[in-house]
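A short write-up of the structure that comes next.
One protein chain is absent from this view; the other protein chains keep their places.
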Amino acid sequence: MIILIIVFIIMLMIDLPSVIRNGKKKILIAYGLIFTFSFTICLLLALEINIKSPLMFVDEFYKNILHFSY
Amino acid sequence: MLNKFKKFLFLLMVFILVFTASGCYDIRELDSLYIVTGMAMDKAEQPGLIEVSVQIAKPGALGSGGGGDKKGGGGEEKATIIIDSVKRNVIEALEALRHDSSRTLFMHHNQVLIFGREQAEAGILPYLDASMRDQETRLEVMVLVADEKAKDVLNTEIKAEKYSAVGIRRMVDNKRSISKFFGIDLLTLVSKLTEETTSPLLPIIKIVEEEDLTRLSLTGMAVFKKDKMIGKITEYQLRGYSWVMGELKSGYLPVKLKQGSSVMYVKSSKNKLNTIFKPDGKPIMSMEIEGVFSVGELMGFEEMDTKQIVDELKKGAEQAIRKEIMSCFKSVQSMKADIYGFGDYINKHHPKKWKTLKPQWEELFPSLELDLKIKVEIKDTGKILQSPQMEIGRLS
Amino acid sequence: MNIEKSRISPLQFMFAIMCFIRSSSLLSSFFTPIVNQDSWLVIIFGMIVSLPVLWIYISLSKAFPKSNLIEINDLVFGRIGGKIISAFYLWFFFTLTALNLRDLGIFVGKSTMSKTPPVLIIIVFILLCAWAVYYGLEVVTRYGIVFILISSAILLLSFLVSINIMHRESFLPILNQPLKSYIQGTNIITMIPFGELVVFLMIVPYVDFKQKKLVRYFMGGFLLGGLLLLAVILRDLAILGNTLKYFSLPSFETLRIIRLFDSLGHMEILFAILLIILLFFKVTLLFYISLLALSYWLKIETFRPFILPVAALLVAYSFIMFESSMQQTAFAREIIPFFWPIFEMLLPFITLIVAYIRELPKKNREKEKEDVKV
Partner (left out) sequence: MFKYINKKLRYGFFRLTEQNNHPPKPEDDSKKTQETLISGNLTADLEYIRKLLGTSSDIKMHEFRYGEDFQLKGALVFVDGLVSNEILTESIMKPLIMNRNLSPFQTSSMQKTLDTVRQTILCSGDITEKYTIGELVESCLSGDTVFLSEGFDKALIISSKGWEKRSITEPQTESVVRGPREGFTENFRTNTALIRRRIKSANLRLDHMSIGEKTDTNVCVAYIDGVADPNIVDTVKARLKSINTDAIMDSGYIEQYIEDHPFSLFPTVGYSEKPDVITARMLEGRVAIISDGSPFVTTAPMLLLESFQTSEDYYIRPYFASLLRIFRYLAFIITVSAPAFFIALTTYHQELIPTTLLLTIISAREGTPFPATLEAIILILSFEILREAGVRLPRPLGQAISIVGALVMGEAAVTAGLVGAPMVITIAITAVAEFAVPDQSEAASILRIIFLVLASVLGAYGIALGFLGVLIHLASLKSFGVPYCTNLTFNHNMQDSYIRMPLWFMSKRPKAIVGQDKTRNKTNTPPSPLSKNSSPEENP
């Protein structure tokens, strides 16, 4: 857990200065969104909260609704 | 300048990750290993249990090379230790061995897997699964069947070799140099077991007690039905089997005739197999065998020149080979064990017909006909053109 | 808005395709148990069936030579439509990268480091890919040729060394399986190694092809890659015979059996390093392409700040994806043959049709002619 946080802080230190320096708002928002998204997912993974993977949704969709699999 | 600072941070992150998260899980120092050289499986007294015994190269006596003699104290002290445990399945037994020994077992260099006779008769398939699935056991391990208990085979010393399992492996390799069907590694055994109708053959290893010393010898092969041992074939019949399977690289053929007896070296052998179907659908296996020989030894044959001897030997060799093959074929047919893989051959070459034949293959095989066409060539007669007591005459 | 400054030569593009296909020889356990002794036939069928799919990709990239897949979608479906279709593609690229990452984790776990947790293996690996992607397309594809030459040389060596343990009959009986398994096998192959070439539509504009050379290099790479895959499967089939269907990594199993001399036997670790390097090439290429797609989708001119967050995302994604490797194989056998065609066949085909309906390629060609004249 702590390692995860340290790693993400270092990632911030690496990318944030260059994102702020060229200052386009679009990049800032995009970077923020992606960073928080990946941070939350990694956090959930680190806390062993299992998240249903999108492929499993597809799997159920094919198997139950379409009954269309080998 | 900044991206240099960024690179430094990136490296810092890499190092933090690699060192904290790693902790080298897989590290195994050399002196924390027991090198397993051989493995044996015997039927334990209680039903359903198996006695797994493992032969380990004793670290202390290993120093055969450098400073070994000082520590090792001469040859008579055994260089291997046997440890065993009785459990329900193989992995459980191996793990049990690990608890009460100071080092972990290293299975990669295991040379030989020997099954005791009772276990072979009871069935070996359930115990192959562990060595196929585990990441450390390898598929080119040689599989053998012991005449009595496999544990004693591992215990006996082989004079020429420090480690008896490596010695056994060398004995099997030596026999395989005659024909590659004499020794079976785990992969061929498993592939034969997957061909439903073929029954695998495993070499039998026997402990021979002469006056003071005990030695090991490979005699004949054990015939398996599905995965249970049902019988044996002798050395003589084994040569017949190798003729049918083809690709005989070396070996000898004794020929007894009225005029004298001779032993011939096999230079090479080729055979072509195909099946002819009789109108009622029953198959006949027709086989052409070509053997190339060279005369090894001649006894008798007075007053005959070389040409007559060679013709006689050709006919004699033909009968000898036919007799060998038929004796093996007959005994195997009596055991209803298709060791030649004829069933699989038909499946491969005539899949549609095999669908109908497969159910009744059990009954069909004992009554299967095998017509043989044998062609013998004698290429040369060794260093001397004719032996002292023979006639001087035409050579060929 | 052309982020990609570095151009690569057509030769590197062709060898990138070959390396891409060759490195999925590890996944042969998807179709070998279905068509055990005819897996080499199924590969040939797969190559034949995926030829029209290739034709769709080539005609798409010839219609719009200067723009990659995301830009093509914007051109063809307008701003909003293009965004949605490209979103599908984006998710597809990310899933592919995560899948391959997961394969690497399992392969290294199974072959060499059984007790190390896969997390560590994948994290160290993705950091290396991030470092390569940081330098751009030129560095990512530079070693394609070297990797292919080394891997083909070693493949030939493994063929020569294992001649004596090969059985001729392990290829018989031919075409003796139920038709359904052939269809399923071919479908899997057209999807896993060959269908994935849709990702190359993203980097076609950055390869300086001279006029019509695109077809020759694209097809050449595909065919040679397919041949290499065929060679690997032939060797595995010849050595393992009918036990091919048991193993989860058949090509790795044959490498364990090959013995150079009677003593130097267990050389699979050297081959494992080679397979890791090939997988590295594939994962880096996929990672680069997904980042490129992301930056074009968001209309941002540089993807460098996103490298590390996306890398972390991929690591997490590759763990959430399946609970077990059996589930992954089952998914690959049953669902992927019906789910991947949406991205690899359907969407490009629709884009092509709509483009021709709106005569965009003709307008595009005239526009280019003006640019040349002006």
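For reference, chains read A, B and C in written order, and residue numbers begin at 1 within each chain.
The rule we apply is simple: a contact is a pair of C-beta atoms (placed from the backbone, for glycine too) under 8 Å apart; a residue touches a chain by one contact, two chains touch by 3 or more.
Here the structure is a predicted model, which means the values were calculated and not measured.
Asks: If the full complex is used, which shown chains touch the chain that is missing here?
Replies: Within the full complex, the chain not displayed touches B, C.
Asks: Touching the left-out chain: which of C:Ile80, C:Leu264 or C:Val372?
Replies: Considering all chains, including the one not shown, the answer is C:Leu264.
Asks: Kindly state which of the options C:Val146, C:Ile174 or C:Met326 is in contact with the chain not pictured.
Replies: C:Val146
Asks: Decide which residue listed in B:Glu29, B:Glu45, B:Glu210 or B:Asp280 touches the omitted chain of the complex.
Replies: Only one listed residue reaches the unshown chain, and that is B:Glu29.
Asks: List the residues of subunit C that touch the chain left out of this view.
Replies: 9, 11-12, 108, 112-113, 116, 121, 124-125, 128, 131-132, 135, 138-139, 142-143, 145-146, 149, 263-267, 269-270, 272-273, 276-277, 280
Asks: Could you pull out which residues of subunit B are in touch with the chain that's been left out?
Replies: Listed in rising order, the touching residues are 1-2, 4-5, 7, 18-19, 22, 24, 26-31, 33, 35, 37, 57, 59-60, 62-66, 68, 106, 108-109, 111, 136, 138, 166.
Here is the rule we use: only the chains that are shown with their structure count from here on.
Asks: For subunit A and subunit B, what's the span in angstrom between their mean Cα positions?
Replies: A distance of 56 Å separates the two centres.
Asks: Quick check: what residues of subunit B touch more than one other chain, meaning two or more?
Replies: Only 10, 13, 17, 21 qualify.
Asks: Scan subunit C for residues touching two or more other chains and write them down.
Replies: There are none in subunit C.
Asks: Using the touch definition up top, name the residues of subunit A that touch subunit B in the complex.
Replies: Checking each residue of subunit A against subunit B gives 3, 6-7, 10-11, 13-14, 17-18.
Asks: In their shared complex, at which residues does subunit A touch subunit C?
Replies: 7-8, 11, 14-15, 18-19, 24, 26-27, 30-31, 34-35, 37-39, 41-42, 44-45, 50-51, 53-55, 58-59, 62-63, 68-70
Asks: Residue numbers of subunit B touching subunit C in their complex, please.
Replies: 10, 13-14, 17-18, 21-22, 25-26, 108, 132, 135, 138-140, 173, 187, 190-191, 194-195, 345, 347-349, 351
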